[in-house]
Each structure stands twice: as structure tokens, then as C-alpha cells.
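What you see is the complex with one protein chain gone and the rest in place.
Chain nomenclature is as follows: A, B, C, D and E, assigned in order of appearance, with residue numbering initiated at 1 for each chain independently.
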Amino acid sequence: MRLLVVNVNTTEAMTAEIDRAARLAASPGTEIVALTPDFGPASVEGNYESLVAGVAMCERVARYDQPYDGVVLAGYGDHGREALQEICSVPVIDITEASAMTAMLLGHRFGVVTTLDRTVPLIHDRLLVAGLTARCAGIRAADVPVLALENAPEASLDPIVEQARLLVEQDRAEVICLGCGGMAGLADRIRDELSVPVVDGVASAVAQAESLVRLGLTTSRVRTFAAPLPKHVTFPSGAPALRAGVGA
Amino acid sequence: MRLLVVNVNTTEAMTAEIDRAARLAASPGTEIVALTPDFGPASVEGNYESLVAGVAMCERVARYDQPYDGVVLAGYGDHGREALQEICSVPVIDITEASAMTAMLLGHRFGVVTTLDRTVPLIHDRLLVAGLTARCAGIRAADVPVLALENAPEASLDPIVEQARLLVEQDRAEVICLGCGGMAGLADRIRDELSVPVVDGVASAVAQAESLVRLGLTTSRVRTFAAPLPKHVTFPSGAPALRAGVGA
Amino acid sequence: MRLLVVNVNTTEAMTAEIDRAARLAASPGTEIVALTPDFGPASVEGNYESLVAGVAMCERVARYDQPYDGVVLAGYGDHGREALQEICSVPVIDITEASAMTAMLLGHRFGVVTTLDRTVPLIHDRLLVAGLTARCAGIRAADVPVLALENAPEASLDPIVEQARLLVEQDRAEVICLGCGGMAGLADRIRDELSVPVVDGVASAVAQAESLVRLGLTTSRVRTFAAPLPKHVTFPSGAPALRAGVGA
Amino acid sequence: MRLLVVNVNTTEAMTAEIDRAARLAASPGTEIVALTPDFGPASVEGNYESLVAGVAMCERVARYDQPYDGVVLAGYGDHGREALQEICSVPVIDITEASAMTAMLLGHRFGVVTTLDRTVPLIHDRLLVAGLTARCAGIRAADVPVLALENAPEASLDPIVEQARLLVEQDRAEVICLGCGGMAGLADRIRDELSVPVVDGVASAVAQAESLVRLGLTTSRVRTFAAPLPKHVTFPSGAPALRAGVGA
Amino acid sequence: MRLLVVNVNTTEAMTAEIDRAARLAASPGTEIVALTPDFGPASVEGNYESLVAGVAMCERVARYDQPYDGVVLAGYGDHGREALQEICSVPVIDITEASAMTAMLLGHRFGVVTTLDRTVPLIHDRLLVAGLTARCAGIRAADVPVLALENAPEASLDPIVEQARLLVEQDRAEVICLGCGGMAGLADRIRDELSVPVVDGVASAVAQAESLVRLGLTTSRVRTFAAPLPKHVTFPSGAPALRAGVGA
Partner (left out) sequence: MRLLVVNVNTTEAMTAEIDRAARLAASPGTEIVALTPDFGPASVEGNYESLVAGVAMCERVARYDQPYDGVVLAGYGDHGREALQEICSVPVIDITEASAMTAMLLGHRFGVVTTLDRTVPLIHDRLLVAGLTARCAGIRAADVPVLALENAPEASLDPIVEQARLLVEQDRAEVICLGCGGMAGLADRIRDELSVPVVDGVASAVAQAESLVRLGLTTSRVRTFAAPLPKHVTFPSGAPALRAGVGA
């Protein structure tokens, strides 16, 4: 099977990082195609950027012209999942939800460690809409910008581990979710220091997508995610939106 | 004061309708400027369209080059409020939340009557994120497309009134919110038939925006809605996003 | 329009303070009539006092014999709103709910700073019944008696600002509600020190009441707030209750 | 031990009915003293009446000048429990909460059948504040006025049984709570027809009060229900409030 | 009346302790029969042990061959209540739920102090299923093994009191529940030091059971707790399960 894994931002180095994490998690026989959006922000650290990135991920998937079996949206706490579910006929997995569900299989409560404080409410609201807050022990930010994960991974490690520790010791988390698409490399150290399972969003989403494909399941079309009605939708350039061929 | 009221879709006739509703609700001394997005869908009836429209509303506001004091987002259940709050320095009011809050001042529970069944979950999720579901008695759809409200208002009235009646009699709503930016004209008939207050989203949002402006209050900048970090954000055309001058 | 603003206690100096706050918030053309109950406690700092004050506010409004267009109940966390909604035909706004709703338009979460620890549960329960707890970050008390706000405003300022700071920094509030009718004067200093919007209950309730009057909306009569049935109700003196002429 | 059982209204016939139900439920050695308030409404069927009755019950208890060991407030869904807890040193039990708790010991979900539709929200809010809604299957009204229970018990029986049946069959209640102080006589017939346990508020509250007294437990004084601060509280007559000797 | 009080573990010394607590709480005329399961763990401090103990308590009750009127399950946070409700025709009371309900009659919020950190989630989940979390301020563990309560009660007292203090001062509990069947002896000291009511599970459950018996109420049979269908159930020995005569 072929899975598209779409980076939420336009930074190619992060796409490469996500690609690595996805390939490590994929089963033999699963082809990973990592995509970078054609437009949008260099990193997503707020509501406006998340909204634009949601559209950009949809359009990037819509422009992909080969067959594929599932899509992973690699933006933690970001917009776009519902929209892409609607325009795709194959399963669409958001890394926020995939990591939370995976964590809920592993412990009584999970915690999320993320980058900037300002993204905590986005993650909270994403989990709320997904119906996954009941066992969330907390979401803590390490005050590390997204791109610093790329540029200075060592320096950013300590504060992230520290927040994970607080989640476990103070907030009673028993599992840690890495709350950013670019944190995959940190899983080992957090696990070693805190002796708890650490769930990477991209890896868990790839596994969930594979599962759905194998089970022959895809998004329900009866109401919320029915295909868009035939309609004129334009883009900033004045050109029609790209979604005509999505999911074909 | 000057309030921008942004239509969620690109249908000018609906902008005109929204403009009328806003002017009727505005206090003397409030100037209403109704805006139509430069791109996006002709009507919003699903997740993808809502996401694109959210960006389009942001960009339309950002392109407005005169001073203004507040913004009303005239899309019921749609995306964009948080993004626009972030890029604007003036208050931003979403009609979904404004109408729900207004309704909560008037009765023990409120119900929302909307157009298509597929938009019910969008409205539900919008209220959920806004923390306004506890007193929501229900959201019911009349199976009337958005543009039919424009093109055939008489034919669309009966099923809308019927759903409102079920909200009051079966679901125990005591107030009805009109769950679509283009329903303002139906308020009188619903009120007459059901003897309950009927809250129009645009009208209540204009009133809430005026209140905030008069009280000298605007969006908090400490965390969720801090201004976006300086960052490269591009648009489909490859051009930088328009938001540079927002809220000036 | 004429709005009645009813103090929750019998301390005339606090009525004067509330009157000032209401006039500052009112639009041109709105007449504010501040009323002091004829009986009840000198300040409300507990459940029994709140219950008596709820009746006293109802009776004071009922005894007012001029026309009016709306009522603001200036007791934070106190009883009486539902009862007065029932006996009045014009809109009735409670400052607890008005301030929470206003705050929810301005930030992701709000916090309430109040006077005595023992009143925190009253405020919590009031917000709970109003369906407004989902985005409440916390309610903190400064251990300052209500009347000290009147008699020694300077000395009471520091602990209140300190609790507001904890709400913002520890509890993740992004907006502060002043949880007492007599705190209006403290808004500026809290805002200056913490850089967050500060919402005064009386001011926000006056604005909400004005909005409802302008929109021609008033309390639903279909169920919860239907007018009381004709019935014999007596008062401690043995005299019939005063409510005969309410809302005329 | 001696328990005061306070009727919520001024109708002596209902006090007598409540007295009978309380005596039937009391253990040997428990003396029941049924009290009628000195003022207030003839029956409580709304928010204003409930508020006045809450004060009236407090005052009636305060005026009682013999020793007693506990108090039962016989108003279903009504105000006054928190206030009386504060001014009494002995346990205070509200029949709404007592019946819900008792029902939760007997089945997975309970339903409440009450008199008028307009009192359903009062009961809901009372259960909400008490933290007892999670297992409430529903609250249904039979459209029977409170005093009709007294005056025409036979005619009022059928619609009450019918609503109880809907609670069991449609709403999945497994236990029925009688949602009015004057319904005690109907328990047998509902139980016989529906084969579910039926919980009377007065009976269950008497049992709960006896239990607390035997266990030597009474209301916590640390915060919410600390005794009122020494303070000037006046009544409509201008006389000081009666509560001086409460709980002696 | 005769009440069976079943210890959750096989430690006879704890059965004796539970017996003492139950007798102290029982009314004159109530006979307490304390039972020790025939099998299971020496103490329950985890999920597996709790599950086995749940079955063991059911079987011990089923094997009891004299008439009885009610059953108290003396395991805090443990399994078995629903199963025993199903196989018994008399009322069954779990000490977790009984103590939480009793505490809710005494203060705005209650806290639970228990033994080991690992049992906190069991207690939380038990309260969740019982619908009793809304007013739970917190559950704190003192890091004292269950049997240490038996073997070294003095040494275990200080950390338990300390956690109770944190519940009151930090978490805003106003009542403390003793979260272990063997803590009854500590009630006095916690009450003396913290000036809050302290609720013992066994005592409160005995009182609740007595109340139900006196009121003539027992478990509803309409759905969740209908008697098991006639069916072949075997036990590890290969022998049929013992429950044939239960509730006779």
C-alpha cells in the first residue's frame, strides 16, 4: 500500500524528518510518500498559520496524481483533518488523534509535550473535538520553537524532557505523546529517563492508517464527511480550487 | 465606530442580505461595512469549504485598508474565528458564538436550526470548542441548501419552522438560534408561530462587537491569540500572504 | 432606554460605586437607575445572605414604579437571576454570566478573582448552572472582605492583583473577570500589571442589557421563565408579596 | 433523635402529608416535627416562588426553639439547602439530592417524574449543582399542578404513571424518583405497574438524616458552609433577620 | 436486620477491623456478620487482585446460608458491586460509593485519601462509573501499603494525615473520605487536626444499607441488574459456580 504523509509546513528538512519517522514505523510493503505543501507557513505555531496550512495540506494531497491508499496529516493540533476526510475517499489520519488513541491503549492517562505555550490551546481544542480529553493528564510546552527542533536538537532536548517529567510526576501521565511532527528523534531519551512509553505522532498515525487499509475501512460518507457538493470554489489566484481529482 | 461584517462565501446577494441584517441591528453611529471574500466557495456546506472560507475571510479583512473597530465573521459553525482573532488587534466576533451566548441570556436552553444535515456536526464542534454546549438543546437541519434561502425563501420557510418547532417541543429549547448567515429574514415568522425569542447570528454579533468596542475591550494577547510570530507564509500564487497590515 | 441596576446588598456606598461603573459603561441615551434593596445583608459573603439578597433584589425591582427596559443584577455569584427573569417582562442580566460571556469573547480561558474564599463555590455553582464552566481556568479569592473594597481600596489591591497573576500564569487564564460588584475601580491596575483584558461585571452586564433591548429580545416565556401562576404568596410581615406590578 | 421536616410551601395539608411520609420512614426513636413556613407561596412551581420559599424555610427552622438533630427540606428541586446548611450546625438534607442518591444505589440510571413542565429545569439545575446528573436518565413532567396532588389524587395518578413508564421504557431509567414532596402516596401504584423501585424524597431524606446523626457527622465548616459572618441582615418588615438562634 | 459485611481480602485481622467499624456504626437491632472470602489476595492493591477479589466476595456471599437483609462490600475502589447486585435480591452497598455520597451531603467537595499511588486510578474509575466525580476534589495516596495499616498503624498515620491536609488546603476538599477499608481508626485524628468531617467507608455503607432495608427498597431488576439468565458457569476447579442459592 502507499501512504501519503503530508508535512504541515513548507520546511523541507522537516518533511525529511517526518519521512524518516514514517518509514521506520511502516510495515514491509508500505510505501511512504512524504509531501511538502506548495504554500503556507515555514512552521505552524498559531491559529492563522494552522488554518492556512490546513488548506495547503488539502491542496497538496489533491495535486498528487498517483494512486494512494491513505493519508497521514503530520501537523500536531492543527486544522485540516475533517476537510481532507471529506475530499478524500481513502482513510485520513491526524497525528494528534492517532497518538492520543495509541497512548490510551498503553496507560491510564497520557500527557502531551509540545513546543510553544501558544500552541497548547490548539492541541487542547483538537483533542476536544476528537473526543479524546477524558484521559488527557495535561499538555505542557517546553518553550522551544518548532524549527529549533530541526536546527538545534540537542539544546532543545532538556526542556522537553523536563516538561515530560512534570507530566508524569505531577499530572499523573503514564504515557507521553510527542506533540510536534518534528520530535520523533527525542522518543528514546524521554523513554530512557522517565521509563514510560513515548508515542510519536507520525509513527502511530502510519500504523493506524495501515490498519484501516488492511481492514478495508474508510471514512463514512453518510453525513459529516459526505463528498463536497458540486460547487464553484476559487483560490486566491482566481483559479478554481485543485480538488477536482482528489482521492481518485 | 466601524464594524466589518465578512460574509463566509462569495455570493454577493448573501453579502447584501447580511449587510441588511447588520445595519438593522447596529446602533446609531455604527458604520457597517459588509465584505465579500475574494475567493472561496459560493456557499459553505461542508468542512473543506469551511476551511477555505476561513482563510478567505482572514485575507479579505487583511486587505481592507481603512481603519475599523471590530469584525463580525458571518459564517455559522465555520472556521476562522481564532485565526482572525490572532491577526487582528480589534475584537472579532463569530456569529455562532454570539447567537448562542445571546440565547443563553434569554432561556434555559437554546436550539439551533440550520440548513443541511451535513453542517450540524460543524456547528456542534464550533459550540464545543467555544464551551457553549451545556445549554444547547439540539441542532436540527431543515434540509434546505444555503443558496435556496436566497433564491426561494418562501419554499424554504416551512421546513425550517418545522424543525424549530421540534426543537422547542421535543428538545426543550426555549430560544431558537438561526444557524445560517442568510436566515435573518425568517426570524419574525418563527417567533410568531412558536412564541419564543429568535436570535439571528449577524444581529447578535454586531451587538456583541459594539459592546466590546464601547467597553474598550479587545482580544487578549497573552497566549492563544498572541500576534503571529514574524514568519514567511506563502499563498497558492506563491505570493506572500496578505496579512501584513491587518488590524492597523 | 432605562436600565435598573440593583445592588445585591444594602450598603449605599456600594450602590454608588455600582452606579458609577454602570454610567461609565452605558451608551449615550441609556439612563442608569441604581437601586439599593430595602432589606437584606450589608454585604453578601455566603449562601444565606445570597438567598435573602436574591429575594430583596426581586422585591426592590418590583417596587420600582416607573417604566424600564432592562435589569442588571449586581451580585457576583448570587441568587436571584432566574426568579427575576420570571417576574420581569424585560431582559434581566446577571453580572456573573455577563462577565464570563464577555471574557469568552476575548481569550481562550478566563479566570475570576474574588473577595473571600467562601464565596468561590457560589461563583462556581453560578457558572455551572449557567453552562459557562468549560472555559473557566479558575476562581481565586484574595481574602479581602467585600466592604474592605469600599473602606480601604488601596490595601485590598495587592492581594487581588496577586491572585489575578496566579490565574494568568499558573491557571492559564487569558482574561480576568472581577468577581465582585465593587471591584470596578481595580480594572486598570490589573490590566496594566498583567497585560490581559479585565472584565468588570457591571460594565459588561450593562452592555449586554443594552444589546438585548436594542435587538428587541427578551426572556423566553415558554417554560422555565413563564410568568408565575396566579397564587397567594406572603412575606414575613404577613403582607402579600410585592411583585404584583413587576415589569409593567 | 428529633428531625425537623420543613414543608416548602404554606399549605398545611401538604405539611400533614409530608409528616405522614416522614413518620412512616423514620426509625423507632426518631421524632418527626413537621413545620410549615410562616410565609411564602401556597405551592412552589417556579423560580421566584422557590427563592422566597428557600428563605421562608430557613426562617421557620431558625424560629424553632427546641433542640433538634437534623433538618429535612421537603421541596423538590428548590432553593435553600446551602443557606440552611450554613446557618444550622446539624445535618441538613434536601429531598432532591437524597432521592437521587438513594436511587443511584438501586439501579444504573434513575428518572424523576414531577408535576409541571416548568419545574423540570429547576430540578435539573438542582441535580447539576449537586453533581448528580451523570446517572439521571431524564426528568419528565405529568402536567399536574402541585395542589392537585392534594385535592384530586386519583385524577392525577394516571399521567404521573404514564411519564414514569416513559422514563423506564424510553429513557432507560431503572428507578423512579417522585419529584414532588406531595407524591409519597403514589409510590405503590407506580411500583406495581412498572416493577421498578420508587423512591420518595421525604422518606429517603429522613433515612439519610438519621444516618448522619447516628454516624455523628455534620456539615463541614471549613469553607462553603462556614457560619455566616456577624453582620446586619434585615427583613422586609425592617426587623433583623430571625436567624440569631439557629442551630442552638 | 442482618447485614453481611464482606472484606475484600483474605486477611482475617482486617475482617476483624471492618467488623468493629461496622458494629460501631450499626443501629441497635442490626446484626453485623463480617465475612472473609475463601480465596483471593491477602490485600488488594491493583487491578488483577481487585478482579479476583470481586469474584471471591460474590462467592463468599453466595455460600452464606442464613437469611440476611443487605450486603456491604468493604473494598475501596474495587470490583464486584454490579455483579453482587445482580446475584443478590437484597440491597448491596459498596463502601466507595457510600462514602462519596455521604461526603456530598456534608460539604461542597470531598477528597479521598488512600494507601498506594497505584490504587488511585481504581478509585477514580469506580467513582466515574458511579457518576460521583463531579464534586470530587481529588484522590491522594499516602504511599502506605494496606497491610501496614494493620501492622504499624502509628507509623502510617502521619503521611495519611498529610495527604488529607493537602486535599483540604490545596484541592479545596471540605470533607475527607478514608479510601481503604482498614482506615476506620484514623478518622478521629484527621478530624481533630483538620477540622473537617471524616467519612469511613464501612460506617457509611452500613448506614446506607440500613436505610434501604428500612425503606423496603432493593435493587431494580428491570435491566442492568436483572438476575443472571440460567446458564452453565464453571469455576477453576471445574465445579459449577456457587451462586445457586444467592439471595435466598
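Throughout what follows, a contact is a pair of C-beta atoms (placed from the backbone, for glycine too) under 8 Å apart; a residue touches a chain by one contact, two chains touch by 3 or more.
Keep in mind it's a predicted model, so treat the numbers as computed, not measured.
Participant: Using the touch definition up top, pick the residue from E:12, E:31 or E:117 that touches the left-out chain.
Facilitator: Among E:12, E:31 or E:117, only E:117 touches the chain that is not shown.
Participant: Kindly state which of the options E:19, E:69, E:86 or E:200 is in contact with the chain not pictured.
Facilitator: Residue touching the chain left out of view: E:86.
Participant: Kindly state which of the options E:7, E:30, E:50 or E:218 is in contact with the chain not pictured.
Facilitator: Of all options in E:7, E:30, E:50 or E:218, contact with the hidden chain holds for E:50.
Participant: Taking the entire complex into account, which one of A:18, A:57 or A:104 touches the absent chain?
Facilitator: A:104
Participant: Over the whole complex, note the residues of chain E touching the chain we left out.
Facilitator: 10, 38-43, 45-52, 54-55, 58-59, 79-80, 82-87, 117-118, 120-122, 125, 128-129, 145, 223-226, 228-229, 231-239, 241, 243
Participant: Considering the whole complex, not just the chains shown, which residues of chain A touch the missing one?
Facilitator: Residue positions of chain A that touch the missing chain: 25, 27, 91, 93, 97-98, 101-102, 104-108, 130-135, 168, 172, 174-175, 194-197, 199, 203-204, 207-208, 210-212, 214-215, 217-225.
Heads up, the rule we're going with is that only the chains that are shown with their structure count from here on.
Participant: Which chain is the middle one, judged by CA centres?
Facilitator: C
Participant: Quick check on the interfaces: D-E is repeated by which of A-B, C-D or B-C, going by over half of contact pairs matching?
Facilitator: Most of the D-E contacts reappear at B-C.
Participant: Report the inter-centroid distance (CA atoms only) between chain A and chain C in whole Å.
Facilitator: Each chain reduced to its C-alpha mean, chain A and chain C end up 44 Å apart.
Participant: If a residue has to touch 2 or more other chains to count, which residues of chain C qualify?
Facilitator: Correct list: 108, 120-121, 172, 223-225.
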